[in-house]
Structures are given as structure tokens and as C-alpha cells.
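Then we have chain A:
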Amino acid sequence: ACGEAPAERAGEKKSDYLPCIVSDAGGFDDKSFNQLSYEGLKDAADELGSKYKAVESNSENDYSANLEGLTGQGCDTIVTVGFALSAATIESAKANPETEYVLIDDAADADFDGKTDAENIKPILYDTAQAAFLAGYVAADYTKTGVVGTYGGQPFPTVTIFMDGFKQGVEYYAKTKKKDVKVVGYEGGEKGSFTGEFVANEKATNTARQIIDQNADVILPVGGPIYQGALTAIDDSGKDVALIGVDADFYETDPKTQDVVLTSILKNMKTSTKDVIVAAGDDKFDATPYVGTLENGGVGLAPFHNFESKVSETLPDEIEEVTAGIKDGSIKVNSYLAK
Partner candidate 1 sequence: MRLALRDITKRFGSLVANDHISLTVEPGEIHCLLGENGAGKSTLMNVLYGLYQADEGDILIDDEPQHFKGPGDAMAAGIGMVHQHFMLIPVFTVAENVMLGHETTGFAGSLDLDAARRRVREISDRFGFQVDPDALVEDLPVGVQQRVEIIKALSRDAEVLVFDEPTAVLTPQETDELMAIMRQLKESGTGIVFITHKLREVREVADRITVIRRGTVVGEASPEASNAELAALMVGRPVELKVHKDPAQPGERALVVSDLTVADETGHVHIDGISFHIDAGEILAVAGVQGNGQTELTEAMVGLAPHVEGSIKLDGREIVGRSVRKALEAGIGFIPEDRQIEGLVSNFTIAENLMLNRSYDKPFVSRGSLNLKKLDTFAKEKLAEYDVRAPGVSTLAGQLSGGNQQKVVVARELSRDLRLLVAAQPTRGVDVGSIEFIHKQIVAARDSGVPVLVVSSELDEISALADRIMVLYRGRVVGIVPADTSRDTLGLMMAGESPEGSES
Partner candidate 2 sequence: MPGLWKTPGVMAAFTVLVALLVLIRPRSGDSTFRWSRDGDWFTIPDISLPANGIVWTAVALCLLCTAYAAWNARAGRKTPLVLVSAFAVLAVSGFMSWAVAGKTLPVVGLLAGALALAVPLVFGALGGVLGERAGVVNIAIDGQLLFGAFGAAIAASLTGSPWVGLIAAMIAGMLVALLLGLFAITYWVEQVIVGVVLNVLVIGFTSFMFSQVLSENSAALNNPPHFPRLEIWVLSGIPVIGPIFFRQTVLVYMMYVAVFLVAWALYRSKWGLRVRAVGEHPKAADTVGINVIATRYRTVLLAGAIAGIGGATYTLVSVPSFGREMTGGAGYIALAAVIFGKWDPIKATLAALLFGFASNVESVLSVIGSPVPSQFMLMLPYVVTIFAVAGLVGNSRAPAADGVPYRKG
């Protein structure tokens, strides 16, 4: 507390473009889409040299109030994260046609006409099932016990799309390779194990524990911070259980996972948010909906990192093949986004 007094505060902002972001009830530290979108926005603001505003919602009461607060602050572009904000975003967008909106994980199509309900909203969606399919394939190949498991926070489509793709990947592997691999914790639809909340708690840990108890040696937890429960459960089990990350490459975002993370299902929200904001900052906002796929790199599979030596040698090539198959449509991955 005794440094020199600076003449001018470092990092004063230059641009007067103002990007803003509203989280859903998960908050910006959800280790998931809120956090990644927020980081993307922050990076974009840094690149543009502009300020930004970020507000968190604690309940659904807050969405329209927060949006109203931000429009009042003169935001140029507002990123809203999650399907829960869809209706509030549409409403706000209609009321503020000058402002640009980016809605993550929802089509902003409340009237189900297949078109975005307001022209100034850019929906960003991810067909994560495609990447999860690959992860399922990897898991099925990697497992020694013949059991792999998954669990989620709550049965939202954005959650089950991972579990669904994963399951299809495992089944595809089992069918093509004629091996018996079983998925525990998800049966399709809303049936499966869900912790009930997107919170890292004993319930999350315990669910992971029960999955390990079913002999699973690969676990895919889907739902923000609940994977932390799996870390504890894996550690406690004393077994060799691998973790599959979601959203970002866990190996990089959470160093604690480095020893156990087999791979991660990437949902490139950080980059897409950043790209959209940077473009908008340069007055090149484009409201065309964006659906991330393997094809356009919006979703993908992270490297194996520490597990490179542990997966079978042929796996990388097989993954290439499957990826190509999905891209050209010869392998079908069902999801609510796949038309």
C-alpha cells in the first residue's frame, strides 16, 4: 500500500461501444455456459478496448428487470445466456430495436414459426450431441469394465443433449464393434440420474459415487459445477476412473482435473461470443442464427492430453472417421437441434 501514485490509471477504456451480458440463475461462476460466455465477452471487450457490463440473475424474476437495467445503461449489444432468458430477451429486443441481442442456447422462437421472433436477436445454439457422440465413442473404446456412466443437473434439453449424444456414441460403438458396453445413469428422455440442482454438493458427489459403484470407469457429468462431485468420488474410490468434461477443455480450465480427464466435449461459447461481440463492436452485427456443429467447429472434442498414451492407438483415426461420418450425414446423431 505504498507504491507510487500513478499519473494516470492504467487500462482506461478508449472505445465507447458498450457490450453487456446477463446470466441466468446459475451466475457467472457456473463453470459452464454463463462463465464461458462472460469470458468471451470480456475478451472481446479487451480486444475492442471498450468497457462492458455484466449482471447476474438470481431468479427468473430478475431477467426482464436486469435487461431493463442494462438497456437503461445504454448497452449496444446484450448477450443473454440460457433458454430461460429467451422470452425476456424477445420482449426487450422488441422494445429496443436499436439494441443488438445475442441469445445463447436458444432459438428465440417463442411462436415456433422456425424464425427468430425479433430481427435484432442473434441466437447461438450448439448441436452438442455431435461432439458428445464422439465422446461416447471414446468412452466405449476406453472402458475396461464395459460400463460407462453419466449424470446431469436437471433434465433440460441443453443438458440431456449431451447425455443423449453420449449414449448414441456408446451404442454406435457397441454395434459396430460388437462389444458389450453399457451406459448407466441415463435411459433417454428425462429418465436418468439428475442431482436436481446445478450445484456442486454432496448429492453430486454421491451420484458419481453410485455410478462408480455400478462399475463404471468413465463418467460424464453434465451441469456446470457438478463435475466437482465426480472428482471427489473418483478420488475416494481409489479406482481408475476417467472423467469427461463438458463445455470447455477441463484440462485447461480446471487443472485439478488433469489427472483424470479423458477428454472434454467442447461447446465453443467463449469463442463464438467473442467473435460476435468483436464483430458487433466493428458495426458488423449479423443476426443470422448460428448453430455450432462439428462441421463449423462450434462443437468438438478436446485432446486427450495425459490420456494420449492410455487410449488405444487406433482411436484417433477412428474418431476422425466417425467425425467425417457425422459431417457428411452418413452417421445420424439425433438431437432436438438436428433437423
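If you want to know what made the cut, all candidates are chains of the complex that A comes from, given by their letters.
The definition used in the following text is that a contact is a pair of C-beta atoms (placed from the backbone, for glycine too) under 8 Å apart; a residue touches a chain by one contact, two chains touch by 3 or more; residues count from 1.
Note that this is a predicted model, so its numbers are computed, not measured.
Chemist: All of 1 or 2 sit in the same complex as chain A; which one actually touches it?
Modeler: Here chain A touches candidate 2.
Chemist: Spell out the residues on chain A that touch candidate 2 in their complex, using ranges where they run on.
Modeler: Counting only chain A, the residues touching candidate 2 are 27-29, 56, 149, 151, 155, 184-185, 187, 190-194, 196-197, 199-207, 209-211, 213-214, 225, 228-229, 231-232, 235-236, 238, 256.
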